[in-house]
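Missing here is one protein chain; the remaining ones are kept as they sit in the complex.
Chain nomenclature is as follows: A, B and C, assigned in order of appearance, with residue numbering initiated at 1 for each chain independently.
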Amino acid sequence: MSISLSTRPQVHHLLKRGETEAIGDEGLRKGASDLGPAILREVISMGENKRNTIAVMAVLLFGFALFYAGTDGFRAFTAESARTYDINQSQPAFPDVTLEDSKERTYTFDEFAEGKYVFVTFMYTNCTTVCPQLEMNMAQVYEQIPNDYIGEDIVFLSISFDPEHDDPETLSKYRTYFGSNGETWRMARIHDKEELNTVLDKLGVIVIPDGNGDFTHNSAFYLIGKSGHLLEMMDFTLIDEAADEVNRLLESEEGA
Amino acid sequence: MHRLEEIWLGLSAGVLVLFMVIVGYQAFALGMGPPSHKETIDPQKVDQTEPFDKPGVYETGENEYEVVMTLQAFGFTPNDIEVPAGAEVTFTMTSKDVSHGFQVAGTNINAMVMPGHIQEITHTFEEPGNYLVLCNEYCGSGHQLMSTEITVK
Amino acid sequence: MAKPLKDIIRDDPKKTLGVTPEDAKISKAYLSVAFITLLVGGLLGLVQGLERAGLLELPAWLNYYQVLTAHGILLILIFTAAFSIGYLYAGFSHTIGGLLPKVRKMAWAGFSLILVGVALVVATILMNEASVLYTFYPPLAASPVFYIGLVFVVLGIWSCALGVFINYHHWRKNHRGEVTPLFAFFTMGVFILWFFGSLGVTIEVLTLIPWSMGWKETINVMVSRTLFWSFGHTLVNVWYIIATSAWYVTIPKIIGGKIFSDKLARVVVIMLVILNIPGGFHHQIIDPGISETVKFLHVFMSVSIAFPSLMTAFAMFAVFERAGRKKGGKGLFGWFTKLPWGDVRFLAPMVAMIAFIPGGAGGLINTSNQMNQVIHNTMWVVGHFHITVGVTAVLTFFGICYWLVPYISKRQLTPQMNKLGIIQTIVWTVGMILMSGSQHMVGLLGDPRRTSYTTYGDHETALGWIPYEYVMAFGATLLLLGIIIQVYAVFNMMFLATKGESEFPIGEVEINAENTPLWTERWSLWIILLLMVVAMAYVVPIVDFVVNAPPGSPPIKTW
């Protein structure tokens, strides 16, 4: 079983050096064209060309279909973008879980939300990379919302997915770094492992512990509508767009 | 290829694969994998870092113990350790200076303890006795003196 | 295949007329260094063995770890390198018809570089500035001069490697459409592996130099360690390929047989070159900071090296059986007795091969996740590499001497030397069985390696190890005796034995064997595959150690 890995045509292997020189390329070409009369050759090559074109077209078409299907029509090249797209489409309901906030109060999500919009992020306080940025950006969105709406029509909530470490004490300290007031913008943990997992699963938040006490996770802004369903999932790096979107929703609500 | 050669190589490959299967089964299904803890620590600030600021033996559950241990040239802290027979003991270790080895003669406890890294190994001591703990990675002129004992009662 | 003599003389005058005197000089120089080093290193080995058993107390100016460092570096690095270069250059010159003048110069340049390196390394060890052992794990910090000496040694080896590459290229240009002689093929494989295998440790040493000088404050311990082992175990396999070169190429000729399959031998070399470098990772199986899955993958990569070795086992025994049967051996094992047991040129490498059966099995144990935990850093490991390196590689080297030295010095292997060689082989074998055997056993009981004499405060477990250590010391004594005989034999054959022509035994291929395809010569492709395998193996731990690096360690001197 020898696999030839040569990058040159195989013919040279079969002929010794001297012979190759004697026959030369001329001879090789002649050998190849000894297939039949000129006309027949013409016909064959026409058929060949056509088939080659067909085959290439078919492959390209297949490739196009494959990429189209695999990327939701060239929209989602990462699973994260696919997830955003999916969730924005399906608008899952936020599960009614029990929260424990930085002031050691416990209540369910529905009690907290009660006919308001909720602007949600997921984080953990030990995080040194994305989470501070995420919360910082959240703070900027918070500031861009007119005061009238805050607390009345919309509340903010940062949920920790590291309940073991993030007790109320830790959260109340963490909250002050970003100017969260603990009332209209609360930081809370979901104590019950099962409930936590349901939320993460429903909203497609993926959290992988890395063994060092840190987590690799995805981040986004989640806007929950008044009915408790997810309205929109937004890129957390686009602060102004997110704030505008929220404001637009709140205003249209008022007008109606 | 010769027929016999092919049979021989086929068998060899089979044995090697079987070997891998056993190793893999033990490591992943039976949880007998080698100590591979991943946390890190500043090797120059071990004394100020939790939990190594308070090395010692802690009872963490029913017949479960955690030994927080630092290794330095040429000794182990805490020094003499006492646990009851049948206790499941987890050693959480780090080095304050150079590379050390943590070996308990007569058991399968054997782990490298590197500066900057926290290593963990768990063992259940069934038999009472006086176990010899020694450093098995060269750490300097007093390397042969670096030892302690675990007393299992 | 047999060419008329006239043609041979025209094509390859040097082959017909024996060794080229200039090339022989290179080999003689390297071999002399090798065997002087062996004598010193062996003596230090005995000192260690006696100290370890508590039979000898070292004077105040010399400590155990100093002796151990010198023993390790002299034997593992210098003896093997010098011997290998001497041997390979002789065979390379013989099979391709002499070295180019510039390649000769490179070999001499390499020789000087290695000598300078050895001088620097030995000086720092003697001054007790470098008792960091052969593995010099940071943050143990030796004097910068020690590391600079190591760089010189590596540069010397690279110079020789480059010489081989240049000469090979030259040969290829003039022999289009031909496969290289098998011995030259082995030589290429060895030097390619040597070069790429030493890249990791070179990077490590180059980062250690500024650190040991105080220009850089800290070092990443785990990265250094990983880089070291990418080299540390590859080196062992370099010797192994060198030993197999003698098995494949010369033994068939010595025993009056034929090479089983030229193609198979080359495939084995290619596989060993491609697969080898990741094998070193099993030294880190119980290290922190590497996940179990990555370790498991490395077990797989290490174990895969066993495959070409099993191919070798088959090929060698096929050669033996055919040669024995040709000489009239009957029945299932009759051929075995027909082998030339009284010829040291066969006996020594044969014992070496047999030793690789337990040696290789021990290797599989060392490389597997859980069993490694039982014997990691114990005397078992010492026993393991004394049987693999000390017997499989070194005893083959010894056997090679009995035809190589007469060949390069235009003398003969006299019957007295042959007899001496047989005695040497027996002394060596018995010594190793005693020493390595007791090391294996006491290792299982937990006796740590690289540790000066100690009873750990008369702990009963430690006291139980002492009897084994006595046996070790006794074995070490026999081994030193063996070394003295060997060194005497080498220099006798080099300068004193009867003059005459000796042949360089190059086996011929079986007539009906497959032809060797030319694709085996695509070294650029094998190098690419080698690098891909290395990348696959090392990118995960290295990136992990760099990205999740803890604060580094400053240089520390604890001796």
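In the analysis below, a residue touches a chain if its C-beta (ideal position, glycine included) is under 8 Å from a C-beta of that chain, and two chains touch if they have at least 3 such contacts.
Rule of thumb we're sticking to: contacts and distances are computed from a predicted model.
S.K.: Assign the chain not included in the display its UniProt protein name, restricting the answer to "Na+/H+ antiporter subunit C", "Cytochrome c oxidase assembly protein", "phosphoenolpyruvate--glycerone phosphotransferase" or "Carbon-monoxide dehydrogenase medium subunit".
M.R.: Missing chain, UniProt protein name: "Cytochrome c oxidase assembly protein".
S.K.: Among A:Asn52, A:Asn88 or A:Ser227, single out the residue that touches the unshown chain.
M.R.: Result: among the candidates, A:Asn52 touches the missing chain.
S.K.: Which residue from C:Ala123, C:Leu297 or C:Ile422 sits in contact with the chain not drawn here?
M.R.: Looking across C:Ala123, C:Leu297 or C:Ile422, the contact with the absent chain belongs to C:Leu297.
S.K.: If the missing chain were put back, which residues of subunit C would it touch?
M.R.: The missing chain touches subunit C at positions 172-173, 176-177, 293-294, 296-297, 518, 521-522, 524-525, 528, 531-532, 535-536, 539-540, 543-544, 547-548.
S.K.: Could you please point out the subunit A residues that touch the chain left off the display?
M.R.: Counting over the whole complex, subunit A touches the hidden chain at residues 1, 3, 6-10, 12-13, 48, 51-52, 54-56, 58-60, 62-63, 66-67, 70-71, 76-83, 129-130, 206, 208, 210, 216-219.
Everything that follows uses one rule, which is that only the chains that are shown with their structure count from here on.
S.K.: Approximately how many whole Å separate the CA-defined centres of subunit A and subunit B?
M.R.: That pair's centroid distance is 40 Å.
S.K.: Between subunit A and subunit C, what's the gap in Å when you average each chain's C-alpha atoms?
M.R.: Here the centre of subunit C sits 52 Å away from the centre of subunit A.
S.K.: Enumerate the residues of subunit A that touch no fewer than two other chains.
M.R.: Answer for subunit A, listing residues that touch two or more other chains: 211-212.
S.K.: What positions in subunit C touch 2 or more of the other chains?
M.R.: Residues 291, 548.
S.K.: Spell out the residues on subunit A that touch subunit B in their complex, using ranges where they run on.
M.R.: 210-213
S.K.: Note which residues of subunit B are touching subunit C in the complex, please.
M.R.: Subunit B reaches subunit C through residues 2, 4-5, 8-9, 12-13, 16, 19-20, 23-24, 26-28, 32-38, 40-45, 73-74, 97-99, 101, 103, 105-106, 108, 110-120, 130-132, 134-145, 147, 149.
S.K.: Could you pull out which subunit B residues touch subunit A in their complex?
M.R.: Interface residues on subunit B, with respect to subunit A: 37-40.
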